[in-house]
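I'd like to ask some things about the structure below.
With one protein chain withheld, the remaining protein chains of the complex are depicted in position.
Here is subunit A:
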Amino acid sequence: MSYAYLFKYIIIGDTGVGKSCLLLQFTDKRFQPVHDLTIGVEFGARMITIDNKPIKLQIWDTAGQESFRSITRSYYRGAAGALLVYDITRRETFNHLASWLEDARQHANANMTIMLIGNKCDLAHRRAVTTEEGEQFAKDHGLIFMEASAKTAQNVEEAFIKTAATIYKKIQDGVFDVSNESYGIKVGYGGIPGPSGGRDGSSSQGGGCCN
């Protein structure tokens, strides 16, 4: 499939918050009540359309346990977007957000778009973190925020797409030099170089042949 842009995402957050389930719901439109736990890093991809342009999302799904942080860190490099996920029914996963964010800020490029997701919002009766707290945290740290449910698919599309739209807007605004792949953005065939891309958009790696 050809695309105008490819955006690289990374999904992070504590273990068991539903990172892999969100990804599966987004790529395969299905839900696995109990998902295999992720060892190291796994991967998914999907095409979406923004502003009538085909955009490929390449998503790296990481293991949540603290022990795997050293591996997770090597995937921040070159990510355009991050989904930072917590579980609204488990308070401790919300409490750990600051430490995740610190890691992301330290290892990702400064313009990475971060979407905060409060997952499992179908389990309202077991809620341990209010929507307002999520909103406030996002506001304090300059993140986009949504509550979602990988189970019911509520807001899952929206979360991935809104992140992409934000990245797309940044391209339009000339925030990125899209010929530099370390931003996690790749120009594909038929893609238009961003306004800031003084250099030729069809740089060697872009290749534009990915079909």
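Going forward, contacts are C-beta pairs under 8 Å (C-beta built on N, C-alpha and C of every residue); 3 or more make two chains touch, one makes a residue touch a chain; residues count from 1.
Quick note on the criterion: contacts and distances are computed from a predicted model.
Asker: I want to check something: the complex is missing a chain, and I'd like its UniProt protein name from "Ypt/Rab-GAP domain of gyp1p superfamily protein isoform 1", "CDK-activating kinase assembly factor MAT1", "Cyclin-H" or "NADH-ubiquinone oxidoreductase chain 1".
Answerer: Its record in UniProt gives the absent chain the protein name "Ypt/Rab-GAP domain of gyp1p superfamily protein isoform 1".
Asker: Just one of A:A63, A:I167 or A:V187 touches the chain that is missing; which is it?
Answerer: Counting the whole complex, the residue in contact with the absent chain is A:A63.
Asker: If the hidden chain were put back, which of A:T15, A:N109 or A:T131 would touch it?
Answerer: In the full complex, the listed residue that touches the missing chain is A:T15.
Asker: Check the options A:V41, A:I161 or A:V175 and report the residue that touches the missing chain.
Answerer: A:V41
Asker: Could you pull out which residues of subunit A are in touch with the chain that's been left out?
Answerer: Residues of subunit A in touch with the missing chain: 15-16, 32, 34-37, 39-43, 45, 58, 63, 65, 67-71, 74, 90, 92, 95, 207, 209-210.
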